[in-house]
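Missing here is one protein chain; the remaining ones are kept as they sit in the complex.
And now, chain A:
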């Protein structure tokens, strides 16, 4: 264990050197390969030990110490946390490329365009063309992304949803550490600040992943519970979803069906009739929908669950009666809703 900790500390120091030191000027191909080799090593020890709480704590302690030392000696030092370890190679690459002292010889190696066979340079795997591959991969995607495909959410949202689910399942699998799972979702949400729309798509994609195993069902449940606690987020999500998407989601998850039904009813209750528009509109601030979309969303829910239709009809009727039971448009949102929904 001691050796592992030592290696961990050295690699973190190496990352710091890669980021800011002019020592990189003297790095050659061998050194570069070796650096990535140690970064890969850290990725490996993360995957081996991250489920082991005791070892994890020891490693975090070591990282704390190393970070402290480096913070004291290097101005503007960026810390490396335990959760950064699985992306250690990527961190190394980013730090190298952001280092003003990076020599062109290293850049040329990283951006080499000949397709390298996975060779071992001495004892270490060759990193020639590493960045070239990444750029090419991104470019191929950019070339293909304008094409219409079979997905309602898009390839990126689908992959992001899968990533979310995988991590969530792994966290929940480790026993009753639900707080970590909560933390995880919270940090993702925080990280998506300014891109809330995409976040909602990711949640939708996550809920639509279908592996048919107990782990996934548990994870879905957890996600739904978490979502329900975040009222404004749920509301925002409902305002974004297309009727088709809502239908697919409601079909799979009863909890979501009921929760979004409540959101729709809440919106309806907040609507006021605008004489100038000749329509019911939402006057409250925050995410909302038009009356037309509201009816479409209701219909989507009924499509997903025919039994819901009857329940909602009863409710709306009761509300209509309490509003005076008039059949004139513009007087009761419930009445107009009922007629729009053909009930």
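Just so we're on the same page, a residue touches a chain if its C-beta (ideal position, glycine included) is under 8 Å from a C-beta of that chain, and two chains touch if they have at least 3 such contacts; residues count from 1.
Basically, contacts and distances are computed from a predicted model.
Participant: Name the omitted chain as UniProt records it, choosing among "Exoribonuclease phosphorolytic domain-containing protein", "Alpha-1,3-glucosyltransferase", "Decaprenyl-diphosphate synthase subunit 2" or "Fanconi anemia group C protein".
Facilitator: Spelling it out: the chain absent from the display is recorded in UniProt as "Fanconi anemia group C protein".
Participant: Please identify which residue in A:23, A:65 or A:107 touches the non-displayed chain.
Facilitator: Looking across A:23, A:65 or A:107, the contact with the absent chain belongs to A:107.
Participant: Given the contact definition stated above, which residue among A:151, A:217 or A:322 touches the chain not shown here?
Facilitator: Residue touching the chain left out of view: A:151.
Participant: Out of A:23, A:65, A:195 or A:321, which is the one that touches the chain we can't see?
Facilitator: In the complete complex, the chain left out is touched by residue A:195.
Participant: Which one touches the absent chain: A:187, A:254 or A:322?
Facilitator: Touches the omitted chain: A:187.
Participant: Across the whole complex, list the residues on chain A that are touched by the chain not included here.
Facilitator: Residues 46, 76, 83-87, 89-90, 93-94, 97-100, 102-104, 107-108, 110-111, 113-115, 130-151, 155-156, 158-160, 162-164, 166-167, 184, 187-188, 190-195, 198-199, 202 of chain A touch the chain that is not shown.
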